[in-house]
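Sharing a structure below in structure tokens format, with a few things to ask.
All protein chains but one are shown in place.
Naming follows writing order (A, B and C), and every chain is counted from residue 1.
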Amino acid sequence: MCRFVFYLGTPIALGSLLTEPANSLIHQSFHSHEREEPLNGDGFGVAWYVPGHEEPACFRSVTPAWSNQNLRDLARVTTSGCVLAHVRAATQSLQVSEANCHPFRRGRYAFMHNGDLGGFEAMRRPLLAELSDEAFASIRGTTDSEHFFALLGDGLDRLGEPREPRTMAEAFRQAVERVLELRARHAPVEHVYLNTVLSDGHAAVACRFTTDEPANADSLYRHCGRRYVCEEGVCRMVRTRGRGEAAIVSSEPLSEDASWESVPVNHFVLLEGSEVTALEPVLA
Amino acid sequence: MCRFVFYLGTPIALGSLLTEPANSLIHQSFHSHEREEPLNGDGFGVAWYVPGHEEPACFRSVTPAWSNQNLRDLARVTTSGCVLAHVRAATQSLQVSEANCHPFRRGRYAFMHNGDLGGFEAMRRPLLAELSDEAFASIRGTTDSEHFFALLGDGLDRLGEPREPRTMAEAFRQAVERVLELRARHAPVEHVYLNTVLSDGHAAVACRFTTDEPANADSLYRHCGRRYVCEEGVCRMVRTRGRGEAAIVSSEPLSEDASWESVPVNHFVLLEGSEVTALEPVLA
Amino acid sequence: MCRFVFYLGTPIALGSLLTEPANSLIHQSFHSHEREEPLNGDGFGVAWYVPGHEEPACFRSVTPAWSNQNLRDLARVTTSGCVLAHVRAATQSLQVSEANCHPFRRGRYAFMHNGDLGGFEAMRRPLLAELSDEAFASIRGTTDSEHFFALLGDGLDRLGEPREPRTMAEAFRQAVERVLELRARHAPVEHVYLNTVLSDGHAAVACRFTTDEPANADSLYRHCGRRYVCEEGVCRMVRTRGRGEAAIVSSEPLSEDASWESVPVNHFVLLEGSEVTALEPVLA
Partner (left out) sequence: MCRFVFYLGTPIALGSLLTEPANSLIHQSFHSHEREEPLNGDGFGVAWYVPGHEEPACFRSVTPAWSNQNLRDLARVTTSGCVLAHVRAATQSLQVSEANCHPFRRGRYAFMHNGDLGGFEAMRRPLLAELSDEAFASIRGTTDSEHFFALLGDGLDRLGEPREPRTMAEAFRQAVERVLELRARHAPVEHVYLNTVLSDGHAAVACRFTTDEPANADSLYRHCGRRYVCEEGVCRMVRTRGRGEAAIVSSEPLSEDASWESVPVNHFVLLEGSEVTALEPVLA
């Protein structure tokens, strides 16, 4: 499967997430701590928001993240207050292409996924049949992730402008419910694993969900603090009692300090500004 | 658009088609004689049949053909009696991926296309709705060409085993008729341009078709002879009165000799063994 | 050969140079106006300076610039006050690799080249023998351009800190003289073509030089103005009598207005801030 990191807060260099931490995303790409497969070498992607541009920028590549010099250089000089980064281990290795790399975008939204819609091949045609023409045409690859995001995007469009995490969570909940209906009809013995982040640059909804036993859910962590700091190769959150300035949601802790909290299984994490505003169940 | 070459006959080195002729396919990739855009740099592909393997082998890449060392080496040592080779100029350059490179395959069939289904975006959903689950699942990219081939492939499956060009032409005719119906309903003012080759390694159907004025059809040539010979960089067909040993269908003549014949617009070329067995209208 | 654009002035979006102008660098990559070969599809690169980072960032790729989605996205959101961008047509197409893409970097310097050191293969070993260990080890590819820059870089190191264009031009002159000596000894009948830009982010030296007839020099233009503006797809310099805010040196004019001036053959253009400070002969 895959690994990802999401950052929301005071602008930081992309490198603080991708290259500098002891367990940076690039390090996870070839040495994941919490997965059986040690390897995430089937492409990567990073989306970041830039002031003055509603649509996030995106850099994706099918070559492994660990040897991509363009990524290293970009990470060195680029700062952003909202970053989604992802390394991919293709479920089916033969489908490695840029179009299958996360994050995916739709207008101002960016989305990434670690997990698997079990029985996706059986669900794919009925799922496509429900999409708007715009969402249908937006699909460029073959992943379950991109198809789910197309469904979710239609829901976000229906909800319109209010940019707040609770609205995004509501659209997400509806998309999950729709997928569960498709699963019930077309792939009832398969399981859904949905660790994801959806953001518009200001707010975000992270999700840790599975239809499997909770113990089988993929790992997901969150970390909030006053500021995220990298000094001489050691990155950590500086926590204070005051208002937070940075939040991270990540497949694995990026550092060894004890303040990474596991996201409860089958819950959303709602984020706004740089703070976690709520934890709530995915399904009512 | 694109350029292609098809060879059927006595086994030859791939290089005799791809690299050696004065107007080889690789030369056409950066210096096409008969197209307004000089450039076919959006990927290439070659499919070839190998004795003992029903399914053709395929090599495709998004890097330009002219600088691909793997292609040059492969072309040097590989021989085949049935070869489809294609260089791509993406209609929409942003959709350059291996999955969008020709030739496409389905079981023992290989297919390549130079042209354009005008209004494809409007036809795509209804076309997909008609496909078998197998054909639907086989689609990996976003080109009109691959979608047309999925439709054609379903027709070939219905016709079953008889491996003769007339049967393949019949399936092709039905697929064209279906596309014309979709066009009439969804994109009536757009034009279809279908210069293609379909082969199973023994027989083949080439097609030069358009709904536009015949004068606007893309170019297509054929050449049959006793043997295709490259000597000191000059490639030519050696013609005799006896039975032919080689046939070529190509977007452009590969050599300057006068024996390249233009394929009549809106006609199929049927080939079997190494001979053209018939020319017949695409539509009855 | 190649095409390049250099910008120095008020920060602008990279897209204003790479994608927006009628004759943008990406357009030149497949449709050059002033070269016999229409094609620059053997990779591209862009280096840009970011406040707070002495070393420029660099993005290079072997895929054609016109279809690179990462480049388009990067160009959309990234701004810089000093940009070097280059599209490559490999003299020897088989040597296409990221290491052979321009611009090249050394510490705070970036360098790009359009042209050819004739007889480079004969000069290469003696040229390498003169390099410092650091310059020798910095060479990652096989181009004449990178080797020339290694020689130039050693000269820049000897001159030390003074960051002014006249010092850079002096180092450049010495490197040219050294190359002419190597040519005299090892490849006397070959010609040198050196259209280049060298910059440290604040100052720059552009060069238009050849040992051939002046009429055979590659084209090079400069344009200075109060501001470089792109509006609805039309980019132009807004000229006033006041102090300039932007300077461009480019293989071809980026727009149709008449204010592009040809750089005299065998001359340096010295730039500092956003102004041309001098034109002077390459050789005393």
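Here is the rule we go by: contacts are C-beta pairs under 8 Å (C-beta built on N, C-alpha and C of every residue); 3 or more make two chains touch, one makes a residue touch a chain.
Being a predicted model, the structure only gives us computed values, none of them experimental.
Here is the thing to keep in mind: the chain we left out touches A, B, C in the whole complex. From the options B:Y7, B:F59, B:Y193 or B:F268, the residue with contact to the unseen chain in the full assembly is B:F59. Per the touch definition above, the residue from C:T10, C:Q69, C:S97 or C:T277 contacting the chain not shown is C:S97.
Residue A:T63 is the one among A:T63, A:T79 or A:S259 that touches the chain missing from this view. Residues 50, 53, 57-61, 69-70, 73-74, 76-78, 98 are the ones on chain B that touch the missing chain. Although one chain is not shown, part of chain C still touches it, namely residues 95, 97-99, 121, 124-125, 128-129, 133, 136-137, 140, 142.
Although one chain is not drawn, its touching partners on chain A can still be listed: residues 30, 38-39, 41-42, 62-64, 66-67, 69, 72, 90, 93-94, 96.
By definition in this document, only the chains that are shown with their structure count from here on.
Chain contacts here are complete: no pair of chains fails to touch. Copies chain A and chain B of the same chain sequence form an interface built mainly from equivalent positions, shared numbers / all numbers used being over half.
Centres computed as Cα averages put chain A at a distance of 41 Å from chain B. Residue positions of chain C touching 2 or more other chains: 69.
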